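Report on the following structure.
Chains shown are a subset, placed as in the full complex.
Order of writing sets the labels: A and B. Residues in every chain begin at 1.
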Amino acid sequence: MQFTVQQIADALGAECQGDTGLTIVRAAEPGDAGPMDLAMAMAPKYAEALSNGDARVAVLWENADWQALGLRAAIFVPRPRMAMAGITAMLDRGQGIEPGIHPSAVIDPTAEIAPNASVGPLAVVGARVRIGSGAIIGAHCVIGTDAVLGDNAVLREMVSIGARAQIGDRFIAQPGARIGSDGFSFVTPEVSGVENVRKTLGDQGDAKAQNWLRIHSLGAVEIGDDVEVGANCTIDNGTIRNTCIGSGSKVDNLVHVGHNTRVGQDCLLCGQTGVSGSVEIGNNVVLGGQTGVVDNIFIGDGVIAGGGTKILSNVPAGRVIMGYPGIKMETHTDIYKAQRRLPRLTRDVEALKKAVFKQPPSD
Amino acid sequence: MQFTVQQIADALGAECQGDTGLTIVRAAEPGDAGPMDLAMAMAPKYAEALSNGDARVAVLWENADWQALGLRAAIFVPRPRMAMAGITAMLDRGQGIEPGIHPSAVIDPTAEIAPNASVGPLAVVGARVRIGSGAIIGAHCVIGTDAVLGDNAVLREMVSIGARAQIGDRFIAQPGARIGSDGFSFVTPEVSGVENVRKTLGDQGDAKAQNWLRIHSLGAVEIGDDVEVGANCTIDNGTIRNTCIGSGSKVDNLVHVGHNTRVGQDCLLCGQTGVSGSVEIGNNVVLGGQTGVVDNIFIGDGVIAGGGTKILSNVPAGRVIMGYPGIKMETHTDIYKAQRRLPRLTRDVEALKKAVFKQPPSD
C-alpha cells in the first residue's frame, strides 16, 4: 500500500505543493515520522515536533510555510479532522482477514453467502442466514439463524449476531459485540416493591418478597445502514417488536442498549453508555461516555449529554444536558458553582442567625 | 409452533371469549398484528392501534369490550406483565441450536454430558466437566475443567465457564458472559497510598510508589438454581472461598460482580451495575442500572437502589436509596430540590448580609 502526495491530496480534494510525486507508505506523528511517512501536523503546535523526525512530507494547516519547516512537499487542509478521516481510510492496512471462506468455518447448507464475501476461521453461520456482497466475517463470529447482513459488512472476531437480526449495508462490528442478546425483563406475580417505588419515589409499600418470572424476547434487532458497534457492546432483542438502531449511528465499546429501544439516525453513543429498555432516541443525539438512560422515556433530536449524565426523564429536542439527574448544562454549572460556595454560605447563614436572632451557631 | 386462543388462555389460567379455536403463530404489537398474530393490547392506550393492524385476536385488560374493538376473540388478563411472561415463553422460537453434540465440538473424554444435552459447534468442554440433562450449550462456549452445570441450562454462544464453577439447574447465560474470571486483587509490599486514603478519607500520607503483587483466585464461582446472567457480564472467582449468586437472581448485561461477593436469592442486578469484592448482598435486592457498590460492605434484604446509585457504605434491609453517595431516596430528593434553589438561596443570603451587616455582596 503506497500513494504519492498528489494521490492523497486528490483523494482529499486538498491542495498540495512541492515534490508531489514523493511516495508515502504510512501516516505518523510529526516527531516519529521517517522519510516514507506522511507527518500529521495540522496545527502549528504539532509542527514544532517535525524537527525531531525525518519527515519529508506533512499534512499542514492552510497557508502554512512548508518550506520553512524543512519539508519537500506538503498537503494543506482546512478542517484537520476531516482530513484525518480521508487519510486514515486510505492507509488502513486492516486486520489481514483472507478472502474466501475458511475451511474451518461451520456454515449451514441453507445459508446464502454472496460469492465475494469472506468468512474467517471457525466462524459459525446458521440456517437461512443471508450475507451480502463484499462482507468480511471475522474469525469466531457466530451468526444466528435467519439473520440478514447487508453488503460490505466488516465483523471483527467473536461478534455475535442473534437469530433473526436484520442489518443493513456497511455495518462494522468490533470484537465481542453482541447483537441480539435477550432483554432483561422480569415480573413478579404480585405488585413488587420496585413498582411501588416508581409510583411513590421512595416507598416500597408492603410488597412482599417474590420470585421473578422471565419475559422472553420474541423480537430481534434491526440495524440500518452505515452503523458501527463497539467492542463488547450489547444490544438486546425486543420483547414483541424489534430493538432498532437507525442508519448512520455509531455505538462505542461496552455500551448497552436495552430491549425495544429505538435509536434514531446519526447518533453517537459513547463508551460505557447504558440505555434501558423502551427508550425512544431521536436523530443526531450524542450521549457522552458513561451516560445512563432510564427506561420508557424519550430523548429528542439533537440532544447532547455530557459524560456521566444520568437521564431520568424526557429530554426535549436540542437540549444540552449534564449531571445526575441530567439537567440543562448551564443550570448544572450554576448549581455546581453554588455548591462549591456552600461551606462558606453555611458559615454566612450562621453569622446572620447570630446577628439577627442573637443565638449561637447551631453546629 | 402454533396454538389456539383456548390453549394460550388455558396456559395463562386466563379467561377468553369469542372464536377461541382460532390459531395463533406469533405475538405482535397491536398496530403490526396480522390475522395469525396475537395482538398485545393489555391497556386501552395500546388498543387504539388495533385498527391500524389486522389482528383477529388480542390480549386485553379485564372486562374490555373486545367486540367493539373489531376482534373475533380475546384473552383477558388482570396483570399484563405476568401474562407477557407466560405468552412469550410459549411463543419463543429460540436460537435454533440443533439437538445432539456437534461434531466440531472439542470435548474432553472425561467429561460427563447427559444423553439428552446439546453441545453446539466449536464448543470446548474440559476435563471432568458434568453437564446436566436437557442442557443446551451454544456455539463457541468454553467450559473449564471440573465445572458442573445443572439440568436444563441454556448457554448462548461464547459463554465462559471457569474451572471448578458449580452451577445449578435452569441456568441461562447470554452471549459472552464470563463466569469465573480471576479476581482483581493486588497488594504492595508496604502500605500503599490507597490504604492510607481509606483510613484518612483523603490523605495518601507518605506512601511511596510501589509495584503490585498479584493475589491469585483459588476459589471459584457458585451459582444457585434459576439464575440468568447477561451478555458480556463478568463474575469473578473468589480468593479462598467461592463467589456466590443465590437462586432466582438475575444479572443483566455488562454487570460486574467482584471476587468473594455473595449475592442472595431473587435479586436483580440491572445493566452495567458493578459490585466490588467481598460484598454481602441479601435477598430480593434490586440494584438499578449503573449502580456501583464499594467493597467489603453489606446490603440488607429487600434494598432497592435507583439507577446510577453509588453505594459507599452498609445499607440496612428494606431501604430505598439513590444518589452518589447513595442515601435514602426521599432524603436525596429533598437535597436535590434544595440544590435546584441554591443559586437563588445564595442571592438571598447576599441580600441579607447587605441588610444586616451593611456590607456589599462578596462575589
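Going forward, a contact is a pair of C-beta atoms (placed from the backbone, for glycine too) under 8 Å apart; a residue touches a chain by one contact, two chains touch by 3 or more.
Since the model is a prediction, treat every value here as computed from it, not as a measurement.
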| query | In total, how many chains does the complex have, if 2 are shown? | reply | 3
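We adopt the following convention: only the chains that are shown with their structure count from here on.
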| said: What's the distance between the Cα centroids of chain A and chain B, rounded to whole Å? | reply: 23
| task | Note which residues of chain B are touching chain A in the complex, please. | result | 26-29, 32, 40, 79, 81-82, 84-85, 88-89, 91-96, 102, 104, 120-122, 138-140, 156-158, 172, 174-176, 226, 228, 230-232, 248, 250, 252-254, 266, 268, 270-272, 283-284, 286, 289-290, 301-302, 304, 306-308, 318, 320, 323-324, 328-330, 333, 336, 339-340, 342-343, 345-346, 349, 352-353, 356-357, 363
| task | Over in the complex, which chain A residues touch chain B? Could you list them? | result | 106, 122, 124, 126-127, 140, 142, 144-146, 158, 160, 162-163, 176, 178, 181-182, 184-187, 189-190, 193-194, 197, 201-204, 209-218, 232-234, 236, 239-241, 254, 256, 258, 272, 274, 276, 290, 292, 294, 310, 312, 324-325, 334-335, 338-339, 341-342, 345, 348-349, 352, 355-356
